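The complex is shown incomplete by one protein chain, all other protein chains being positioned as in the whole.
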Amino acid sequence: MTSYVARRLLQAVPLLFGVLTLVFIFMHVAPGDPTALYMRPDVDPAVLEQMRRNWGLDQPLYIQYFRWIASFLTGDFGFSLTQNRPVSDILLERVPNTLILSGTSLLLIFAIGIAIGIVQAVRQYSTMDNVLTVGALFIYSMPSFWLGLMLILIFAYKVHQLDWWPEFLKFPASGVTSTNYDLFGAGQKLGDRIRHLVLPSIALGVSSAASVARYMRSSMLEVIRQDYIRTARAKGVPERSVILKHALKNALLPIITLLGLYLPFLFSGAVLVEYVFSWPGMGRTIVDAIYQRDYPTVMATSFIFAALVVVANLIADILYALVDPRIRYE
Amino acid sequence: MNDMPERSGEIRHRALRLLMALIPGLAHLRQGHTHAGLSLLGLALSMITVSIFANERIQATFTAGRLDYWVALLTLAVTLGLTWVVSGVSSRHRLDARVGGSQWAIAWLGFKQNRVAMLGLYLMIALYLATLLGPFLTGYEPSVIGDIAATRHLPPSVEHLMGTDKFGRDVFTRVLYGARISLSIGFIAVTISITLGTAIGAVSGYFGGAVDTVLMRLVDTLISFPRLVLLITVIALFEPSLLIVIVVLGFTLWPSTARIVRGEVLSLREREFILAARALGLNSPRIILRHIVPNVLGPVIVAATLGLGNIILIEAGLSYLGFSVPLPTPTWGNIINDGREAMLQAWWVTTFPGLAIVITVVAFNLVGDGLRDALDPRLRT
Amino acid sequence: MSFKLVGLSLATALAVTSVACERQAPARQLIIGEPSDVGLIFPLAHRNYDLDSELRRLLYPGLNSARWENGRVEYSVDDMSLARAWEFDADSTAITYVLRSDAVWSDGEAIDGQDVVFTYNLMRRLGSDFPYGDYYRAIDSVVAREPRRVTFFFSRRYPQMLEHSGYSIVPEHVYRDYEPTIEALARHPALREPGDSLVVSGPYLVTEWLPGERLALRANPRFAGEVKIENVVIRFVPEATTRVVELENGSLDVVNPVPPELLPRLAEAQRFRLASRGARFYDFIAWNGARFEPFADPVIRRALSLAIDRQGILDGLQVADFAVPAAGPWPPIFAQAAAESLEPDPYLPDTARAIFASRGWRDTDDDGILDRNGRPFRFTLVTSPGSGLLRSSAAEIIQAHLARVGIDVELRLLERSALNDLVYFDRTRQFQAALVGWSSSLDGTHVRDQFWPPDAQYNVTGYISAALDTLIPQALASTTRDQAARYWSEAAKVIATDRPLAFLWFYGEAVALTNRVRNTKIDTYSVYQNLHQWTLQP
Partner (left out) sequence: MSEAVLRIENLRTYFHSTDGPVRAVDGVSFELRPGETLGIVGESGCGKSITCLSVLRLIDPPGRIEPGSAIWLRDRNLMNEPEAALRQVRGNQVSMIFQEPLSSLNPVWTIGEQIAEAVRLHRKAGSAEARARAVEMLRLVGIPDPEQSVNSYPHQFSGGMRQRAMIAMALACDPAVLLADEPTTALDVTIQAQILELLANLQRTLGMAMIFVSHDLGVIAEIADRVIVMYAGQVVERGTTDELFRDPKHPYTEGLLRSIPRVTQKLRRLAVIPGSVPSPRSWPPACRFHPRCPYAWERCRSEAPPLAAHERAGRCWLDSEPERRVAGAWDALGGREAQA
């Protein structure tokens, strides 16, 4: 297993390399200049020129590229040109936030998606199945940022003006924690975090949940028709156990591979949702950095994005092996 | 002898045939094909309604000298004409009669059975019709700005079905014209990405080996990177314009198609008819084009339909970040983005284009799912 | 079955969240919403961002204290200045500051002359890492003969001596041993993770910085003056609508800035008030005669200007209370403005059309667009999209206005970096017309920056004027602010007549506050200059 993981990680190296090279080329060919943030009439253009030289931006592209690769290989992500802080510091703050948001969404996606998929498969062609299918499709078809705006409009704004609306269903419109978070007890802290997570994770995850439900439904239908389900029934296993024990584990197999597929999708969504909900994550960081042409930050964030996807795919494969005894990685 | 009843029967018969020729769909209805009949009838009626209500604008077509008016007029005429032609032709030779025909005929039969998919198809047709007929469906111009102070942020009413935006423009009109851009972006970008994806997937799967490895590494790279970030980076390189957005979307969305096609080709490659073609000494491009591509068309069409919905969503997201087609060209994403700051006092500006996106994407997905079921009997449950 | 599971977990989640709902009223805490994050909280590392400057002045006061009064910046000593007095020497080329005896760093160390010397030396040593070279360029040396007396020796007498000697002072004892680059200084533990350990001298200490999320400030117990609001939190909320939602929900007390779109709404609300920053920013269209020949003609430029209904746009967008039509680069906030101001161009589309006709521009082919010698009057106007900007809304309306007189404007929206590149950095000026904005200086020097000399980086249209060639050197050679201001305003008048740009309007960003916040002093100079004196009604 260890050697398998090592081999997979090794295989990922050219992939990461490719991603970074692509981003490097795109970023540096694009017009724009990181010194713009310091641009002011009283700043001598010669000083800006010097800044560019200090950052090595006057060098030919391939030299910049190799220089950057070299420092990257030594674990140095560089220094943010616009935030004046080491990029690694910035990432240390931002990555956890994105992971919390996408992690919660992922949980939500799979919990809700799988549950709905099972219900649909068990009650195939029933009214509930049809309602859920069409409902899921509607949700699946919403732009995440638009859904986010609508959620804010309703659950973080309109309901705050209703007296009868229960207090705990009035959600904050932005942020990760309340400003007085530090004064809370442990339970309140957790609650506060969850309250802040509700709307963004719904906006981010609900469309994927709908698609997981669709996959789960067909996967479950496929499994239910298998011979071993008949065997289980012939053994006198109650229907509930037939579904939840015998069928579920098998039906989950194709769903596990989705885990790796959804992460890039979630990260894409996170870029928008983090903007709508003022969530200080990597998505916002990279978009801001792209705007400001903060090359080191863009490169490092891209790397983390791609690396997380690689890791997620690996985890999905390992999970697959854990659930499916037929697969053994040597 | 007694030819009176026969004659009256004859007259009735003739009258009926005349009526059936005049009213599209009636023949279908009489034959019990309620569905087809009603849709033809509905289509004809709605076209006639549009002609009556847009009378002035239709006349203006001849003087306005604008392409979109001509397109709308053409659409109106062709659609109306088609309802008659289809009504006349297909009520006699119904498609169903040709069972046992090609794979496509069978797929169509399967598709027709799927009510939800048909609903999607109807929605899709309605959307495209509305888009083409745009100038006749509204009395306003999408980008003309009048007296802002008087018309700004008017709530939905009979006058303005979806209210007005911050410049006093009719949101319904803008959504209608936005459909034109959003749908064509989707259409062209999907065409590009499907063509590219099919070509690359077919080549990769057919040749295998190093070619496959290199191409699939590229696909992995593109897939493992958050798409939106990639798009933003690329679009920042150029400047946002209709062309760039289409091209960039088209050129970045092909990997998933390539993967699907490659998978299909891998399984096809070992099948007898391909082996036979190889044994016959046909050259590779010929085998790919003549034997492989037609056989992967099914999954590709499904991918295209689902991809269309996806592209509309992505375009909206790009607009939101300011990376899409520039103003004042209305796209759905643009309109939402434009109304975002006024969301608190004018919810309609963001809500309606959003709903338009949802309905469009739903329609495409319904059709896509229906096609998948129809084309791939294995998945039928 | 699985429903139960989902239901159960939902119920648990709700139960947990409801615990947190018992909202305690935040104890005397002011919450401010700002669109973007601060940078490194070090005075010499600041970017050209409003919040960076505000925070710098708040945490690290300089030797003198600046205030906007009667249309100009006035310098004084008060609780926000480190000095208690200053004096010029006989020929006015040196200033000696006397430091306050009660001025201490937040770690208890006294603030002395060495800190000042260190700060100004560090500026110089930072080189391009501190790009605002004007601050030290005319300073020959800074000398601390006694712990509490610092003297600045200038190379000559000039109007900005007080401004330049009043920059934020950093603690020598903390940063002494660091290499003079921002990258090295940024590795200081207190800067990497700012908190109580960050040594400051202003009324507030940093308690916590969650980048991208919020910055929490607490009253500095060692601050000499009084601090009314104990806790201040600055939250970074990029989405303008969300900021206003939070303001209306009561989770923000102050929102800065409010985008033009939301101004009418807040102006009506009783619970809030809007404070204007003073009309200091101006939007304009630069006509690049080099890329579109008709723009080289001042008469055509005037006609174009007459075809734009400035007041109509401001009324239509419901921002008339926060903006005024502009005639030239001289903002109405200046003391001299009233006397020297010019009338903005009125909206006279018919006159404009007549002028175009007189220059041979007529609609001969009846397509609604003017043409001359078979060429239509058609050009591309570049601008940047962006929420919260008056000009991005205005672009479409201007396009419509010009269309009415037969001019076909194609809009081209560029992302801001790319626009800056195109308009300012690329000296080949590859644009025909650009709709951009500028913020005026507080003393008139922007008149030089933007219009003189002809090859200056920010003189994007390459404007040449013989009058400016004499006026501007005179302004630069002035020794006092009043003298300089006269030349600057004279130059502004010349520019207004020549119209190298179509000046559209001056506007000030607006700050929204709940009525609970009192005793604020919000002006063109600063929003949070007297934050420690603000009060919060229960």
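Think of it as A, B and C in the order they're written, each chain with its own count starting at 1.
As a convention for this text, a contact is a pair of C-beta atoms (placed from the backbone, for glycine too) under 8 Å apart; a residue touches a chain by one contact, two chains touch by 3 or more.
Since this is a predicted model, take the numbers as computed values, not measurements.
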Worksheet item: The chain left out here touches which displayed chains?
Response: A
Response to the item:
Across A:7, A:53, A:67 or A:230, the one contacting the chain not displayed is A:230
Response to the item:
Checked against the full complex, the residue among A:85, A:195 or A:246 that touches the missing chain is A:246
Practice prompt. List the residues of chain A that touch the chain left out of this view.
Written response: 226-228, 230-239, 246, 249-250, 253, 323-326
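Simple rule for what comes next: only the chains that are shown with their structure count from here on.
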Item to complete: Could you please state the distance in Å, as a whole number, between where the Cα atoms of chain A are centred and where those of chain C are centred?
Response: 36
Practice prompt. Specify, in ascending order, the residues of chain C that touch 2 or more different other chains.
Written response: 239, 241, 245, 248, 415, 417-418
Item to complete: Can you tell me which residues of chain B touch two or more of the remaining chains?
Response: 236, 340, 343-344
Practice prompt. Sort out for me which residues of chain B touch chain A in the complex.
Written response: 116, 217-218, 220-221, 223-230, 232-234, 236-237, 309, 313, 316-317, 320-321, 333, 336, 340, 343-344, 347, 350-351, 354, 357-362, 365-366, 379, 381
Fill in: Parts of chain C lying in touch with chain A, wherever the complex brings them together
1-3, 5-6, 9, 13-14, 16-22, 24, 26-27, 29, 31, 36-37, 39-40, 42, 45, 47-49, 127-129, 131-134, 182-183, 186-187, 192, 208, 210-214, 216, 233, 235-239, 241-242, 245-246, 248-249, 251, 415-418, 420-422, 424-425, 441, 445-446, 449-450, 457-458
Discussion item. If we count contacts the way the header does, which residues on chain A are in touch with chain C in the complex?
Written reply: 30-33, 36-45, 47-48, 50-51, 53-54, 79, 82-86, 89-90, 93-94, 97, 111-112, 114-115, 118-119, 149, 152, 156-157, 160, 167-168, 172-180, 182-184, 187-192, 194-195, 198, 240, 243-244, 275-278, 280-281, 284-285, 288, 291-293
